[in-house]
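One chain of protein is taken out of this complex; the other chains stay put.
On to chain A.
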C-alpha cells in the first residue's frame, strides 16, 4: 500500500473523529440496508471510548477481565490487544505497537441493518447489542463487521460482541476492560456530557484522534490517541503462524514467522 493512500486515510481518520458528535439523523434514510430506528437505552447519553495508546503496555489485562466478566468461549474475544513488532526502515530499531481492539459502537454500524430479525440493534445511547433470544445465528452481522468485533458464541450459537459492559454501566460500574486497565489507557464515558473525562479529552486532542478503517464510513466511536496511521487499516505485516505442529501433528501453540 502506497504512502499517499496511507496518509489520505490518516486524514480521513482524524476528520471522522471530529464528526463523532454530529447526530446521525442526516445519514439515516428509509430503504434497504439503512439504519433501523434505535431503541432502548438512555437517549440523553452517547457512550464512546477513547484509548490512549501511550498508556497501553499490552498486558492483556483487559482481554482476560473481559473474558471472565462476559464468559466468552475459549479462543473468541470481545476485546483483545493485537501486538506488532515494527522495524524502523532506516535505523533498524525495533519497537512494539499495541492495538486494543473491541466493538467500535459505530454511529453508522454496518452490522445492524443486515440483521434479518432485528436481533442486533443500536440503543439510543449508541451501544450496539444483540438480543440472543431473538438471534437466529445467521452470522450475517459477523461478516458485515469490518473490525472482526463479532463472533458466533459456541455455547449460545448466537452472535456475540462487546456491549461496553452495558450491564455494568447500568449498575454504575466501569466496563471490565476499563476497570482492569493497568495504565488507565481506556476511557469510557458519555460524550454528550461536556464535563465527562472523555468529552474533555476529545476536546483537548481532537486533531490527534484516529479511528479504525475510516474509509468504510462506519463512523467508529472508539477513538485512538497516539495512533500510528499505518495501523488504521488492515496492517501490512507478516502474519502470525497460527498452526505450529509437533512431530505427531498436534498443535503446539502460537509462534511467529522469522523467529
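Note that a residue touches a chain if its C-beta (ideal position, glycine included) is under 8 Å from a C-beta of that chain, and two chains touch if they have at least 3 such contacts; residues count from 1.
Methods note: contacts and distances are computed from a predicted model.
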Among "Tetrathionate reductase subunit C", "Cysteine desulfurase", "Sugar ABC transporter permease" or "Protein-export membrane protein SecF", UniProt-listed name of the chain not shown: "Tetrathionate reductase subunit C"
Sole residue of A:48, A:126 or A:146 that reaches the chain not shown, by the stated touch rule: A:146
Residue, one of A:76, A:192 or A:205, that touches the chain absent here: A:76
Residues belonging to chain A that touch the chain removed from view: 1-2, 5, 31-36, 75-77, 80-87, 89, 96-97, 101, 110, 113-119, 134-140, 142-148, 151-152, 157-158, 212, 215-218, 230, 234-240, 242-243, 254, 256-258
